[in-house]
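The structure under discussion appears below in the form of structure tokens.
Missing here: one protein chain of the complex. Every other protein chain is in place.
Just so it is clear, A and B label the chains in written order, and each chain counts residues from 1 on its own.
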């Protein structure tokens, strides 16, 4: 005899993206004997009513999660303005003095837009 | 033919397209019914959910075909689905067969190997037919085929996965699968045939010739069987041709169940 079929219940984490170009997001977990079956279960179990453009299944045992203690390592001080634009806000006033505008996020990210202007 | 109106003006054409639609509708309807009896009884919960989606899709396809028949003046789609005698039904005998011993509410000793093989072989036959119907001379049917085709990818992937895994699995699985393949092949010809009016359908450009479609099905099957340790037995129509209205007792009991509430009051709104 075999193991009673208990090993049939392998754990898989399911990820999916909503549409082409979108990042994948975690959905839920399911039980299946292998990744091929997990893949054909995934959409109908978790995304019956929403559009899906891609699905990933990952064996749970291949996911290295954090322990509760390790989650402590995710905390940090709120003193890192130098990493963000918040630390450089004074430039706005400076540039105004030279009759120029600050190159802020809104301005810079607009440069990638279409060139019609 | 662009519309139901045009088809109705040509009696020969109308007869052929109606016949074809009954086959398509009745096949999908009865296998979706058999599938719906499985609900809650699959090998595991995840599969119950996945299988049910396929049954819903398939019943949805049947509804599309019944609506096309309604447009051709054949009567109300619900009446066509629920209120025709077995002798009027055109589905293949293989698709009406019970899922196994027992009843869906009492001791259902349903056979998962039979479910996998029947659904897989049927899905492949349906895929071949739908590809041909995309070019049907009857435009409403060609339009329907384009839509239905979208959902067949998943059905095929799903059943092919179960099929190839179980055929090559350990334990009693290969033996059970072999028995199921033998059983399905005994009546598979009944699925592949277009019945006595098939030549007419092809002549009118409704669908390609039966011989051609059957060959395509075999070609697809050969690709799947090639790496497997078993081969496909010859397909037969042992119990007769459902396209000619020949059916088994299994269809009668199915019709009694699926029409039970409907027939309490066929004119009422439910």
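What we mean here is this: contacts are C-beta pairs under 8 Å (C-beta built on N, C-alpha and C of every residue); 3 or more make two chains touch, one makes a residue touch a chain.
As a convention for this text, contacts and distances are computed from a predicted model.
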item: Per UniProt, the name of the complex member that is left out, chosen from "ABC transporter permease", "Ring-1,2-phenylacetyl-CoA epoxidase subunit PaaA", "Cytochrome c" or "Branched-chain amino acid transport system ATP-binding protein"; value: "Ring-1,2-phenylacetyl-CoA epoxidase subunit PaaA"
item: Option touching the unshown chain, where B:169, B:212 or B:230 are the choices; value: B:169
item: Which residue of B:19, B:37 or B:189 touches the chain not shown here; value: B:37
item: Absent-chain interface as seen on subunit B, which is shown; value: 33, 36-37, 39-46, 48-49, 52-53, 55-56, 59-60, 62-63, 66, 77-78, 81-82, 102, 104-110, 112, 165-166, 169-173, 176, 257-258, 260-262, 264-265, 268-270
item: Residues of subunit A in contact with the chain not shown; value: 1-10, 28-31, 33-34, 37, 45-46, 48-49, 65, 67-69, 71-72, 75
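In the analysis below, only the chains that are shown with their structure count from here on.
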item: Subunit A and subunit B, separation of their C-alpha mean positions in angstrom; value: 42
item: Touching residues on subunit B, where the partner in the complex is subunit A; value: 44-47, 49-50, 52-53, 154, 157-158, 161-162, 165, 170-171
item: Residue ranges of subunit A touching subunit B (in the complex, touch as defined); value: 2, 8-9, 30-32, 34, 36-37, 40-41, 43-45, 48
